[in-house]
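Worksheet: the structure to be examined is printed underneath.
Note that one protein chain is taken out, while the other chains of the complex remain in position.
Each chain carries a letter (A, B and C) given by its place in the written order, and its residues are counted from 1.
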Amino acid sequence: MKQLHFDSDYMEGAHPEIIKKLAKINFDKIVGYGTDEYCKSAARKIREAFECPNAGVHFLVGGTQTNKVVIASFLRPYEAVIAADTGHIATHESGAIENSGHKVITLPNDNAKLKASAVLEYMKDFEEHCNPTHTTIPAMVYISQPTETGTLYSLEELKALRAVCDAYDLKFFVDGARLGYAFAAPTNDIMMKDLAELADVFYIGGTKIGALFGEAVVIKDPEKIRYFRTPIKQNGALLAKGWLLGVQFDVLFTDQLYLNISKNAIDRAMELKQGLLNKGYTFYCESFTNQQFVILPDEKLNDFNQHVTSTFWEKVDDTHTAIRLVTSWATTSDEIEQLLSLL
Amino acid sequence: MKQLHFDSDYMEGAHPEIIKKLAKINFDKIVGYGTDEYCKSAARKIREAFECPNAGVHFLVGGTQTNKVVIASFLRPYEAVIAADTGHIATHESGAIENSGHKVITLPNDNAKLKASAVLEYMKDFEEHCNPTHTTIPAMVYISQPTETGTLYSLEELKALRAVCDAYDLKFFVDGARLGYAFAAPTNDIMMKDLAELADVFYIGGTKIGALFGEAVVIKDPEKIRYFRTPIKQNGALLAKGWLLGVQFDVLFTDQLYLNISKNAIDRAMELKQGLLNKGYTFYCESFTNQQFVILPDEKLNDFNQHVTSTFWEKVDDTHTAIRLVTSWATTSDEIEQLLSLL
Amino acid sequence: MKQLHFDSDYMEGAHPEIIKKLAKINFDKIVGYGTDEYCKSAARKIREAFECPNAGVHFLVGGTQTNKVVIASFLRPYEAVIAADTGHIATHESGAIENSGHKVITLPNDNAKLKASAVLEYMKDFEEHCNPTHTTIPAMVYISQPTETGTLYSLEELKALRAVCDAYDLKFFVDGARLGYAFAAPTNDIMMKDLAELADVFYIGGTKIGALFGEAVVIKDPEKIRYFRTPIKQNGALLAKGWLLGVQFDVLFTDQLYLNISKNAIDRAMELKQGLLNKGYTFYCESFTNQQFVILPDEKLNDFNQHVTSTFWEKVDDTHTAIRLVTSWATTSDEIEQLLSLL
Partner (left out) sequence: MKQLHFDSDYMEGAHPEIIKKLAKINFDKIVGYGTDEYCKSAARKIREAFECPNAGVHFLVGGTQTNKVVIASFLRPYEAVIAADTGHIATHESGAIENSGHKVITLPNDNAKLKASAVLEYMKDFEEHCNPTHTTIPAMVYISQPTETGTLYSLEELKALRAVCDAYDLKFFVDGARLGYAFAAPTNDIMMKDLAELADVFYIGGTKIGALFGEAVVIKDPEKIRYFRTPIKQNGALLAKGWLLGVQFDVLFTDQLYLNISKNAIDRAMELKQGLLNKGYTFYCESFTNQQFVILPDEKLNDFNQHVTSTFWEKVDDTHTAIRLVTSWATTSDEIEQLLSLL
């Protein structure tokens, strides 16, 4: 039996339409640094999809890079960003945000989510007891949709965060490295235009959903960061062949390809989830997106690991371990079946 | 007649072998962040080509990014890098180096080159008259091979720079964004192993020579920067699908493809140069690489610009303008002929 | 009755000997930037007092500044510093450390102390489960002696931290903004030379102990940071009239003045503590240094606040509040008596 791979959603290349397109235009000569027609077209399609005709759209290469450029561009040097303690910028980016000079203020997560109530409490306490001379000024709220453990913000939760941001003059930034997988989730109640209305800035992940690489940043009020392309360049995030990004997002946002292939990952994840439930397994947390965190008895794990790559998550007790299984736009039902047959 | 494009060497996609390979392995599931077999194989081939069996090899996405990560990793915060005033880090990187906290000390260029004598004079003056408390400490020499105007360092010049670096404890960093075009130039007298011996760190440009994107950093003594992958990640330069870089460099360093396609750019550039000389044109500076700087009468320029994209370089006098014409690994003799027929 | 002030130990000017000396030499013309004879003499006396004849000694102006310069100079950009979550660099320095590019990794405190066991556990986990590419590299341990709540590290605790630092190649940095008050505490078992032996770098606070301002940094192996004066200047921390610092530390380290006046603060604090105990008050935490954290019934607090300035620390329960009372080198027994008479 062939080795199965469920350790991440960035293991395949790109959707075949993208590969085809790249091959087709390979010898066209295209102007550099994202000033080409593909980027313009992709930006137009994204503005249409999210119903934000005045938004600024920029294409970057990867997630950490995008988080760093956005945060560094929106904040003044003495301002900080608030995140859940499980937030990607707080845990898995090698101090990229701090490296740009900004403190990440971490608040306890609730199922990997940052609750509006937690931010509110922090801001109240900040205003009452903190001396803004001796502490950094919280100026931005960062969340991931879906979160790092696959949970989802509801529309109500998003609106509550927006309200706190409005009350305390905080920017609202949504990391959408897996954004498509949120929109495709059965429990999702947020529409694309909701996100564009509620967030000051968010990005649409391509790396994990159908592209070779690439993240599309959407800025609600582009006048606020007049020269956003400059920090992109300054952070080494401006691709000479920017059209590589434009082409990919242009394909992904044609005929709803992005949503359709996201849906595949979710459908496969739900098959996996149901199959595991049927076999009596329990879960570390409940997820309706493409990351499933199942608890396995350690005695099964050794054998399982011979055939499947996955991610160790946590020792649950002396004899059980939670592991992460990730589906992607490219996962097949056949692979799910094979996986289930091992358990 | 079709529009001709000679404005840069990053206008095409990738060498067809690369596109073919990417298409072929598109659905393979490959481990992330550059820990895959393609990256290992590419690193091995690069070490062999440059005869530096102990070197560290890392793959990054673009040039500015690579310059920033290398310089920030090698220098302490109070140290500065010396470059020619025409050096890419001093002129076209949006203050990327300063953004990482380091001053770029610029010295007058000699045909876009930084001469060892200029560095020596600066260092002598620094030791005699400067107060290292009140000035940054020069700690690295940065050059580009070939330079920003296509000129070349000779082996003797490189050795002279190395000697100054040794005398004053400076690191020696060579930006090779167009490195292949240097090795393929008819006047080049530097062997690949020379560069690996003389530089503390250099990189091999893929973006401008056959790859979709990608730069391969070669570090002579990897023990000195034990955690080099961390600043790569911290600067948002670590590709999730790092194998995209590994595959490309693996193809480029198989059967000397990198050198062979570099040679095509040079051959075309020499055809162009000879053709222009035959027609009586003069040049802004003499170049034996893929960038040619020709002086055109302004009266011809308007018409020329209708058919050819190129880069304005400088007004030479009231009636003449220097423009930059760039060939690439993909330029054809046919395109050169068409270009010449317009002049 | 005159208002009493117990809110901090930096409310008075300087020890009269310092004021006298400054007045006396006011019109002497003294060379700048800390290259004067007073700085040399003060450094010599500090090396003698701490029995570290080869140490480097530098004078800076304030605590946050010193923490920032030391940490930024010792760490590479991708390295982080470990501190207790109550550590000054983590809570009251406006993100100064992050502003210099470094993450502060916070571990739970034990009575405001960072325990060696906590660092050990973190480092073990880091080595086993963390991917040093995706997280910053822990490279320094930061503690304050005494801590922010006046507790003290014992010699054993200090040695245990040193051992963990040795095991994991971490620098050991001791913030001594109130260092004298530690040495003068009745429960202290650390000798000055112990600190100089165990820490890679520490500083001796003058601002809170007898000087107008000033902190003396002691670096065990000055060769490691060859140009330490440069980052001092680069961070705007180099006083033009550096001799102001030299003079103050020269006076403080003559005839053990620093220790003697530190002892006054402790003696007054112990009078205060005993007086409060006699009156039946309880304490938020036990301290043998110059910061006492007493719990008052809220009904008394209002009246108390009319006559005494102190620092609100925490609501202990619905009817009680912990406040901080701080003595200094200049506090008199008379002031303690007056304070006690109010309770």
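Definition applied: contacts are C-beta pairs under 8 Å (C-beta built on N, C-alpha and C of every residue); 3 or more make two chains touch, one makes a residue touch a chain.
Bear in mind that the values here come from a model prediction, so they are computed numbers and not experimental data.
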Contacting the left-out chain: of A:C165, A:A184, A:L238 or A:L339, that is A:L238
Specify the residue from the set C:V104, C:L161, C:L239 or C:L276 that touches the hidden chain. C:L239
Give me the chain A residues in contact with the hidden chain, please. 33, 72-73, 76-78, 100-101, 132-137, 227, 229-234, 238
Even though one chain is not shown, chain C touches it at residues 5, 7-8, 10-14, 16, 19, 22-23, 25-32, 61-69, 93-96, 99, 207-208, 212-213, 230-231, 233-241, 244, 309, 330
Touch list for chain B against the chain that is not drawn: 77-78, 80, 91-95, 98-104, 133-136
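Criterion: only the chains that are shown with their structure count from here on.
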Can you name the chain that lies farthest from chain A, using the mean of each chain's Cα atoms as its centre? C
Closest chain to the centre of mass proxy, which here is the mean CA position: A
Quick one: which pair of chains has the most contacts? A-B
Numbering shared by both copies at the chain B-chain A contact, with half separating same from different: same
Chain B to chain C: how many Å between their CA centres? 50
Separation of chain A from chain C, taking each centre as the mean of its C-alpha atoms, in whole Å: 42
As a quick test, compute the distance in whole Å between the mean CA positions of chain A and chain B. 33
Two or more partner chains touched - positions in chain C: 77-78, 100-101, 133-136
